[in-house]
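Of the protein chains in this complex, one is absent; all others appear in place.
Showing subunit A:
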Amino acid sequence: MIIAKNLVKKYKEFAAVDGISFEVAPGESFGLLGPNGAGKSTTMRMVGAVSTRTSGDLSILGLDPNAYGPEIRSRLGVVPQSDNLDTELRVRENLLVYGRYFGLPRKQVAERADELLAFAQLEDKAKSKVDALSGGMKRRLTIARALINDPKILLLDEPTTGLDPQARHILWDRLFRLKEQGTTLLLTTHYMDEAEQLCDRLVVVDKGAIMAEGSPAELISKHSSREVLEVRFGSDRNAQVAEQIAGFGDRIEVLPDRILVYSSNGEREMERMTQAGLHPITSLVRRSSLEDVFLRLTGRTLIE
């Protein structure tokens, strides 16, 4: 569905995307994970056939976006990072107008708009003004709009950024349904839990380049341990304690507010610490996550 090889996008001298390669298979849910400014959105715009690449090869649905922009876009659904719904029109009108851009007959667009309002759980908001919707509703309307042409590929740029937990879960549920129906999803996120929930496979992107690639489970097993012990000794003592427990677990990461001990058994590390006479203010044993993968690969946390 999507094949990118050595994709580069430069703005003057700055390379926002610096030679990334990946392939997305039909029906797959593929994620670009990375911090703000990693080049995720730029990649999405190139895949969305609205931004011309500086170099490299890109094929979407078997077509080159440089020559077949409108053709590719006719089979894509795009959910941009910030909603660009038409605030001069009502909720349902947003869908009607957008469907027309794809050359769909009015009757078909109207039917589809009603289906999608139901899908997005916005039936009773059909005649509302866009500005009257909550953030989560706007997001769902944007997704409904992106589905008006029954796209082969749905591009989602940080679909749940800025939403409260409940709204995120509703959205994830909707996206999961689409995935079940066989829609290919390409999404960017800087949320680990989102990537773990939605992505079959993902690449970790930083500074325009790919750091690692695999399924969430593969990445975790390859780049992190099974469990993580998180301990806090207070921000002035963390660094000092870290020296004392050097050699604990497989690896130790010192963050400003806490120490992470990577191990196959977090409880065992905690016991060792107690035996050494160290008593953290708080301690927590958790499963390793993509956040740890990212930290390992880049030495930085995702959300700074």
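The rule is short, and it goes like this: a residue touches a chain if its C-beta (ideal position, glycine included) is under 8 Å from a C-beta of that chain, and two chains touch if they have at least 3 such contacts; residues count from 1.
The criterion applied here is as follows: contacts and distances are computed from a predicted model.
Asks: Would you kindly match the missing chain to its UniProt protein name, picking from "Mg-protoporphyrin IX chelatase", "Succinate dehydrogenase subunit C", "Transport permease protein" or "Amino acid ABC transporter membrane protein 1 (PAAT family)"?
Replies: Of the names offered in "Mg-protoporphyrin IX chelatase", "Succinate dehydrogenase subunit C", "Transport permease protein" or "Amino acid ABC transporter membrane protein 1 (PAAT family)", the one UniProt assigns to the missing chain is "Transport permease protein".
Asks: For the chain left off this view, which of A:Glu13, A:Glu88, A:Asp124 or A:Asp236 is in contact with it?
Replies: That would be A:Glu88, which touches the missing chain.
Asks: One chain is left out of this view; which of A:Leu116, A:Leu186 or A:Ile220 touches it in the full complex?
Replies: A:Leu116
Asks: Out of A:Val50, A:Ala126, A:Ala209 or A:Val285, which touches the unshown chain?
Replies: If we include the chain that is not displayed, A:Val50 is the one touching it.
Asks: Pick from A:Leu61, A:Met137 or A:Met273: which residue touches the chain that isn't shown?
Replies: Answering carefully, the residue with contact to the hidden chain is A:Leu61.
Asks: Would you write out the residues of subunit A that touch the absent chain, in ascending order?
Replies: Residues of subunit A in touch with the missing chain: 1, 26, 45, 48, 50-52, 61-63, 68-76, 78, 80, 84-89, 93, 97-98, 100-104, 108, 112, 115-116, 118-119, 145, 147, 149-150, 152, 177-178, 181.
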